[in-house]
Every structure is written in C-alpha cells, then in structure tokens.
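Showing subunit A:
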Amino acid sequence: MLKLENVDARYEGFKALDGVSMNVEAGELVVLLGANGAGKSTLFNTISGLLKASAGRISLNGEDVTGKKPSALVQAGVVQCPEGRKLFPEMSVLKNLMLGGYVHRRDRAGMKKTLDHVLEMFPILNDKKDDAAGSLSGGQQQMVAIGRALMGRPKLLMLDEPSLGLAPLVVKQVFEAVQSINREGTTVLLAEQNAFAALKIATRAYVIENGRLVMEGDREAMLGNEAVRKAYIGA
Partner candidate 1 sequence: MAEQPLLKISNLTKRFGGLAAVNDVSVTFEAGKINAIIGPNGAGKTTFFNLVAGAMPPSDGTIEFQGMDVTGMSPDRIARLGIARTFQTTMLFEQSTVLDNLIVGHRLRTQSRLWDVIINSKRLRDEEKKCRARAAEVLDFVGLSHLANRFILDISQEERKRVAFALAMATDPELVLLDEPAGGINPEETENLASLIRKMVRHGISVCLIEHKMDMIMSLADKIMVLDHGEKIAEGTPEQIKNDPVVIEAYLGSDEDVEA
Partner candidate 2 sequence: EEVTIGFTGPLSGGAALYGENTVEGLRMAATEINEAGGFDVDGENYTIKIEALDDKYSPSQAAVNGKRLVQQYKAPIIFTPHSGGTFALQAFNERDGFLVMSYTSVPAVTAKGNKLTVKIPPNFTDYLVPFAKITMDRFGKNMAVANATHDYAKYWTKEFVPVWRKMGGEVVATNPMDYNKSADYYTGVSKVLAEKPDVMFVGGASEPTGLVVRQARELGFKGGFVIMDQAKIDEVAKVSGGLESLEGSVGVVPLADYNTPGAERFVKLWTEKHDGVATSETAYHYFAMYLLMHAMQEAGSVDDPAAIRAAIPEALKDVDPKHNPYDVTAITDDGNLGAEPQIAEVKDGKVVIRETRDYKE
C-alpha cells in the first residue's frame, strides 16, 4: 500500500532521514521503534507531506505521491495523529473532531457515525465536548488528537507516540482501540516508545536509528530479538 524508496529528508543542512526504504501492506499494523531523535516523527511528517523529501520516492497504492501537499494526502486517506497533538486549542473539542472529518464534510451522516464511534471510544470527550480543547489535560488532549485523526476515516493511519503522557489505563485503551481500528481494516503505522505494548499488537516492525532503518521483522522475531529487548523494552 505504502512504499518508500531511498527517501532522504533534511533540516537545513542536517540529514534527518537517510535512504529510508519501507513497505507497508494494506491491513498491516506496522510499528516503528526508535530512540528519541532517531527520526520517527521526521519520517511521518515526510510521508504526510509536511516535510519535503529531499531525495527518493514515496508511493501510495502504486501512485507517486512524493512532494504532494498534506491536504492531498489526507484526501487520499493518509492521516497522521502527530506528536505534540497540534489541536485547535481555542475551539471546542467537538469542533476539533468535526474538523478532523474535514475531507468528508459533505457526508454528514458518515461523519456523525464516525463521531459516535470516537466518543464511544473516549467517553470523557463526550463530557468535555463543549470545552475548549486547550483547557483539557495533556492526556485528554491526546485523546482528542487520536479522535480527530479517526474522524478523517483514514486508510492509512499514522500514530506518532499516541501513548505519550497517558495513564496506564488509557494507554491500554488506546492500544486496544488501535488494534480494533486495524482489525476493521485500517492500515496502521505506529511510532512508539512503549515498545512492548506496541509490539504485542503489531504485525511487523521496523527499527530506526539515526535516520536509517536498521532492522525489520515480524512481531515474534522482534519480541524475541535480544538487542531490541535491551534497547527498547528494558530489562
């Protein structure tokens, strides 16, 4: 479904992605592991068009999407739930969610359905739906961000550290939610620090280090890999 070939990305002079090639098949749940600053967010931003790849090629279902605008990618079904949430802080939670469905704005019934689904997944948002998103706690905001991404009814959902700052109980819920989203047919690309929980629901995983993909493997292989355990799972 998604294919990257030798993609580079730069911040001014600094090469943050170096020859990244990866392949995500439809229906997979692929986890991206990496230390801080390894380039996970950079990779996501490059895929979703916020950053321009300085070399290489990105294609979606065989179609070249390198250098496309983010709005075009969302239209094509690639939705990112970004690190740092990037909510609309002074808008109500509900408005935030509705805007998540911006590309489906003509399909009111469909939007309503997705909205119900999201509110069911995060009931607290229902209580807070008229509050300004910026007044929510960190974790609540994270839920809004995930919910907003789901409202775009993604074909490929990219989640950048969705568990950041979440309580264990909520983390668990989030992972369950991700898993069920994936089961319902959405391809998921997940960047996580919480490697163990992520791998448990993954089909496959990549490890990124200093902007390079250094390892790839399916769930069992990864969970069993000594180096991975040591670096990302701890103990």
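How these were chosen: all candidates are chains of the complex that A comes from, given by their letters.
Note that in this section a residue touches a chain if its C-beta (ideal position, glycine included) is under 8 Å from a C-beta of that chain, and two chains touch if they have at least 3 such contacts; residues count from 1.
Just so we're clear, the structure is a prediction, and the values are computed from it rather than from any experiment.
Participant: Pick out the one candidate among 1 or 2 that is in contact with subunit A within this complex.
Facilitator: So the chain touching subunit A in this assembly is 1.
Participant: Which residues of subunit A touch candidate 1 once you look at their complex with the stated criterion?
Facilitator: So the residues of subunit A in touch with candidate 1 come to 35-37, 124, 135-140, 142-143, 161, 164-172, 175, 193-194, 196-197, 200, 231-235.
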